[in-house]
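Remarks on the structure that follows.
The complex appears here minus one protein chain, its other protein chains still in place.
In this document, chain identifiers A and B correspond to the written order of the chains, with residue numbering beginning at 1 in each.
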Amino acid sequence: MNDELYQHETLEMHELITFKSLCLTKATIMQALVTDEKLKSLMQQDASMHDKHINVLKSHLS
Amino acid sequence: MNPLIEKLIGVADLSDQVIATDILMAAKAEIRNYAVAITESASPEVRQSLTQQIEEVIHFHEQISNYMIEKGFYHPHDVPKQLDQDMHIAQTALNLGNN
């Protein structure tokens, strides 16, 4: 774990990572259930945003 | 197929709305979570990443809420209409649980 990070900061980032992992999973799975194309593309955008963000957050923690 | 999903698809005109609402609520919660995390951040690199990410989530929130307003799923400027619709959605959810 990165020694530069404070405990509070680390815990907040983990909370964010867990929440965003849920968002990513839901956005990915629920894309298959929606019928509107615009909504589908918004959900794709949402999923790739979470993917990118989780990777950045992880890089701060390692 | 999962019986709950079957039920949801049975109310297909609602399922897009339910999913969009879930995404909207998640974006709102996320903005709050980021704001709290930023107040706990001590290292400049983390603060910078979180600030950049919260801006992207705020931008996404704008897009999903505009989408829902366009679709008539969301009426932030018409409170009585929004309340009516919320009651309708709550009733649909209650019906899903009951049968």
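The working rule: a residue touches a chain if its C-beta (ideal position, glycine included) is under 8 Å from a C-beta of that chain, and two chains touch if they have at least 3 such contacts.
Everything below uses one rule, namely that contacts and distances are computed from a predicted model.
The chain not displayed here is annotated in its UniProt record as "Spore coat protein CotF", chosen from "Inner-membrane translocator", "Cobalamin B12-binding domain protein", "Spore coat protein CotF" or "Carbohydrate ABC transporter permease". Subunit A residues in contact with the hidden partner, per the touch definition given at the top, are 1, 7, 10-11, 14, 17-22, 24-26, 51, 54-55, 58, 61.
The working rule: only the chains that are shown with their structure count from here on.
Against subunit A, the residues of subunit B that register as touching in their complex are 5, 8-9, 12, 15-16, 19-20, 22-23, 26-27, 29-30, 33-34, 36-37, 40-43, 45-46, 49, 53, 56-57, 60, 63-64, 67, 71.
Across the interface of their complex, subunit B is touched by residues 4-6, 8-9, 11-13, 15-16, 19-20, 23, 26-27, 30, 33-36, 38-39, 42-43, 45-46, 49, 53, 56-57, 60 of subunit A.
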